[in-house]
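Only a single protein chain was left out; the remaining protein chains are all shown in position.
Moving on, here comes subunit A:
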Amino acid sequence: MTEQNRHTASEMLAILSARQLKEGQVVFAGIGVPLLAATLAQRLRCPGLTILFEGGVIGAFVEPGKLPPSTNDQRCTKRANMVLGSAEVLLLLQRGYVDVGFMGGAQIDKYGNLNSSFIGDPEKPKTRLPGTGGGNDISSLTNMIVAMKHEKRRFVDQVDFITSPGFIRGGKSRAESGLPEGGMFRVITELAVFGFDETSRRMKVLALNPGITREQVQDNTGFDLIFDDQVSITEPPTEHELITLRMLDPDRLFIA
């Protein structure tokens, strides 16, 4: 059995994302893989990680097997340190209390802009998607980690609509738009881990997942990728990481 077959793509995303978080950080997490990854990091290496949810939760401690169906459900609050209003917890982002924002993505472009609003022309869309939720606020005000499936139709040259800003049009355009802080920090997929070039702000491959080639990553991406001078190979998920993750989500709500 090869490395890739031992775990699902979602499990890989959750484990690699969890590795990006550091002890002591304050993390604003979205539902799905981000919630799972933040919880996994808390259980494995970072007991002092503080998780915030947009429903108004500070210091979440999600129980294994009782994952909430959204970040606005009562399960998010159990054993948390504090419950606030939604606007209050979002204002903590604006004030700067949060180190890392962490969410999933539907469509991303070379500058790390995310689209969850429209496919096609916003005036006459082919598909009206759900919209931002907290995504626009999180990505405007924090350093972002995005975990998403790697497909050519999702990794596009330019998104149809910037729901959640990354580096907008590259260079200094994010700061010039009125967002001097934060931006895209990491994009995690089942193929690779990406950062962003410091000057052009274009997406850059930092590490390849085990068994994945540069060509495979490029072939599944709708724009030309930059490769870091020192592209590394990611350590495969350990048994301990996988077992802990599967205990958190025994019904495979988010890791199927």
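Basically, contacts are C-beta pairs under 8 Å (C-beta built on N, C-alpha and C of every residue); 3 or more make two chains touch, one makes a residue touch a chain; residues count from 1.
Throughout what follows, contacts and distances are computed from a predicted model.
Think of the chain that is not pictured: of "CoA transferase subunit A", "Ferredoxin", "Insulinase family protein" or "Cytochrome P450", UniProt labels it "CoA transferase subunit A". Of the listed positions A:Q25, A:Q42 or A:S140, the one in contact with the omitted chain in the full complex is A:S140.
Touching the chain that is not shown, out of A:V26, A:V83, A:V156 or A:I226: A:V83 (per the contact rule at the top).
Contacts to the hidden chain, counted on subunit A, fall at residues 31-32, 54-57, 69-70, 72-78, 83-87, 90-91, 93-94, 117, 122-123, 125-137, 140-141, 161-165, 168, 173-174, 177-179, 253.
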